[in-house]
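For this depiction, one protein chain was excluded, whereas all remaining protein chains were kept in their positions.
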């Protein structure tokens, strides 16, 4: 199933929700700027690609992250982890598979898999987040409709 | 005219070559990482988006930049310029229109226009490059087939 | 003349204001992340280094950029240009020399020179900016004390 054209423009996200895997798929290409002198994509970019996956998962859930901020909430990263198995090189296609593993009123957790065009896994990772009020930066309880939307992408 | 699927994965490049404009069109979305505390895309990202445009123009010309480096040449930036007219915001679609304005044996020059989904111009820019040998880093004469390929995208 | 210790922590800025040159000097080292697969610092980083120079020039003028934003103004980039003469490599020291060439109520212009530890020029550049109100994003007239502060660093 393809997202509508507008949602695809960055990364042609596709939604996969069979009996096993429930994730949103985003596609980017390794930018020359993202390479380093080892001739591979620098490891810090993986964290940025994870964020693209989260953005596409929010959009796919029907509540774009821009809408979350419009409501006065922000989703702040409190922990991140990444395991690097195989490198990506300039102009390689990176497929980002994003799912939610926790969608609670206080905490969110996302899981990521970065695979190549052939489906080989190059990296796995996760991120944990808390809901904060955009102005006060104090913890808040997530809106129930937002949590319900994420629930569709729970793995 | 659409590029084959593989070429689209990053940016769904389209080729526009009417009687007036001859350019390659790439599409990216502003990443959260690319915003700054003004709430807009940081101006240094425009230079990176230009590079995505060059990559897609090379691919569209039939000689991907990876092929240029495989032949032992690199295309090194010697000058860059950008005028900023309107900001881009998080998750905005950025359409990069890239054309070549000089394709000579010693020097290349590319022109860029960044427009939004409605076609409004947000920024214009250019870059100038020299051909260097990848090993010696000395100036070299560009391959004639490469120059011929670029010639199709001259404006 | 050295800046007080706090001001040096990022880049050990020094102020040079002889009869010929009036500039603020900042020092950074090329980060591994800033290299690309050509084995040199990617050209987009120069634009970021220019910004470090502006930050240090503001601080040296007695009005840190944080103070400018606290007053409800932002200094938005409207044009940038850079000429690349010699590359920088990983772990190289980059000396950023920043001066103001225009400090007007509507427009600011800064000039940059990137030199190595021996004083050889690797790149030159400029940036032009307008003063905007932080909330409305409409053009505003710069505060006279801010302009007066910059005047000390006019070249």
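By written order: A, B and C. Residues from 1 in each chain.
Just so it is clear, a residue touches a chain if its C-beta (ideal position, glycine included) is under 8 Å from a C-beta of that chain, and two chains touch if they have at least 3 such contacts.
Predicted model, so just to flag it, every value in this text is computed and none were measured.
Novice: Which one touches the absent chain: A:82, A:107, A:121 or A:140?
Specialist: Residue touching the absent chain, from the options given: A:82.
Novice: Residues on subunit A that touch the omitted chain in the whole complex?
Specialist: Residues touching the hidden chain, for subunit A, are 38, 43-45, 47-48, 51, 74, 76-84, 87.
Novice: Can you name the residues of subunit B that touch the chain not displayed here?
Specialist: 32-33, 35-40, 42, 44, 90
Novice: Mind pulling the subunit C residues that touch the left-out chain?
Specialist: Looking at subunit C, the ones touching the missing chain are residues 6, 8-12, 27-29, 31-33, 48, 51-52, 55, 64-66, 90-91, 93, 117.
To be clear about the criterion, only the chains that are shown with their structure count from here on.
Novice: Same or different: at the subunit A/subunit C interface, is the fraction of residue numbers used by both copies above or below half?
Specialist: Copies use mostly the same positions to touch.
Novice: Fit subunit B onto subunit C over the CA trace and report the rotation angle, somewhere between 0 and 180 degrees, nearest 5.
Specialist: Rounded to 5 degrees, the superposing rotation is 180 degrees.
Novice: Distance-wise, how many Å sit between the C-alpha centres of subunit A and subunit C, to the nearest whole number?
Specialist: 35
Novice: Return the residues of subunit C touching two or more other chains; collapse runs of consecutive numbers into ranges.
Specialist: 38, 44
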